[in-house]
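For reference, the structure is listed below as C-alpha cells.
Every protein chain except one is present and positioned as in the full complex.
Moving on, here comes chain A:
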Amino acid sequence: MTTTTTAPRRETSNPLTAGQLPAWGPWALLGVAVLIGAAVSGLVAGASGTDFSIVSTVVIGYVIYLVAITVVSQLIEGGRKATDRLVTGVVVGAFALALVPLVSLIVTVVINGAARFDMTFFTWTMRNIVGEGGGVLHAIIGTLLVTLWAAIISVPVGIFTAIYLVEYGKGALSKAITFFVDVMTGIPSIVAGLFAYALFALFAGEGVRSGFGGAVALSLLMIPTVVRSTEEMLKLVPNDLREASLALGVPKWLTIAKVVLPTALAGIVTGVTLAIARVIGETAPLLIIAGFTTNMNYNVFDGRMMTLPVFAYNQYVSPGVQEQAYFDRAWTAALVLILIVMVLNVAARLIAHFFAPKAGR
C-alpha cells in the first residue's frame, strides 16, 4: 500500500529552481523579439515605401533576442549564466547562418533549373544550336567517360597503396607516402589541370585537349581520397581475422585478397563512391585540359570533350543572342549536376548502412 501524500503545490521559492528562467522563458523572449523585429522592419518598409523584408525581421529579432536574454538572465540568474545564455544564442545563430546559403542555393538551382528540365535537354547536343533548344547529351557522356577513366586509374592505385600502407608498409617509405598523400589532398584542382596539360603537351604539343587528360587530372584529385578511406577501412578489420587465416597456412596475399578485402568491401565501395562524387563536379581542371565543344565526342583519347560542370560554366559566362536560353541551360545543367552528386552521396551512405559487416557479437 502506498500512501500518496499530495503536498500542496507551492508557487514560489523551490530552492532547486529559484533564480532560474523557466524552460519556456527563452522561447517566449525569442517570439517577442521576432515580433518586434517584424514591427520595426514593417515600419521602416512603410516609411520608405520598400517591400517588407524578412531578412531584416530575422536580423533585428535575433539581435534583440541576444540583448534581451542576456539582460533578463543577468537580472534573474546572474552573470555567469547570462554569458552561457548569450553564447548558446550565438552558437545556434551561427548554425542557422550556415544553413542560409545551403537552402538559398538549392532553392535557386531547383527553381531556375526546372525551366529546361525536359526530354530535349537530355537527348540533344549543342551542335549547330544558337539560341533556344539544344541539350547536354554530349556533356553527360563526356562527364561519364572522363569520370569512368579517372576511376579506372585511381581506384586500383588508391586501393593498392592503402594495402601497402596497412599490410606491408614500414619505415621511411610508408611514412613518406602517408605524408604526401595528405599533402596531395590539398592540391588545388586547377594545378592538377595544369599538370595534366604539361604532361600531355610533352607528347602532343601545345594546345593539346583530350578527355583522357581530364581523367588524369581528376585521378590526381581522387587518389588521395580513395587511399585515405580505404586505409581507414582496412585498419578497422580485426587482426584476429588475419592471424586466424595466416595460422591456417593461407599465404599472405590470399589472406588480404580473400579475408581482409571482403571484410572491408562495403567501406571501400562507400569511399570510392564519395571520391567519385567529389571529382564529378570539378570544373577547373577540365576547363583547362578537356576544353569545350558543342559536339558529341566518344573518344577520350582525342579531341575536346564537353563535361557537365564546364557546360554550366560556359553557358553562363559566354551566352550568345537570346541570353536567357543560355542561362536556363546553365541552371538546368547545375541542377542535373547537384542531382548526380546527391544520388552518389545517398548511394554511398546506403552502401555503408546495408552492406557493412555485422558486428557478430
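Quick note on the criterion: a residue touches a chain if its C-beta (ideal position, glycine included) is under 8 Å from a C-beta of that chain, and two chains touch if they have at least 3 such contacts; residues count from 1.
Everything below uses one rule, namely that contacts and distances are computed from a predicted model.
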Per UniProt, the name of the complex member that is left out, chosen from "Phosphate transport system permease protein", "Response regulator", "Amino acid/amide ABC transporter membrane protein 2, HAAT family" or "(Fe-S)-binding protein": "Phosphate transport system permease protein"
Looking at the full complex, which residue from A:L105, A:I152 or A:A204 touches the chain that isn't shown here? A:L105
Among A:V58, A:A115, A:M184 or A:L265, which residue is in contact with the omitted chain in the full complex? A:M184
Per the touch definition above, residue among A:W149, A:F195, A:F212 or A:Y326 touching the missing chain: A:F195
Of the residues A:L287, A:M306 or A:I351, which one touches the chain left out of the display? A:L287
Sites on chain A contacted by the missing partner chain, in the whole complex: 80-81, 83-84, 87-88, 90-95, 97-99, 101-102, 104-105, 108-109, 112, 156-161, 163-165, 167-169, 173-174, 176-177, 179-192, 194-195, 197-199, 201-202, 206-207, 220, 223, 227, 251-254, 256-257, 277-278, 280-284, 287-288, 291-292, 309-310, 312-313, 316-317, 330-331, 334, 337-338, 341-342, 345
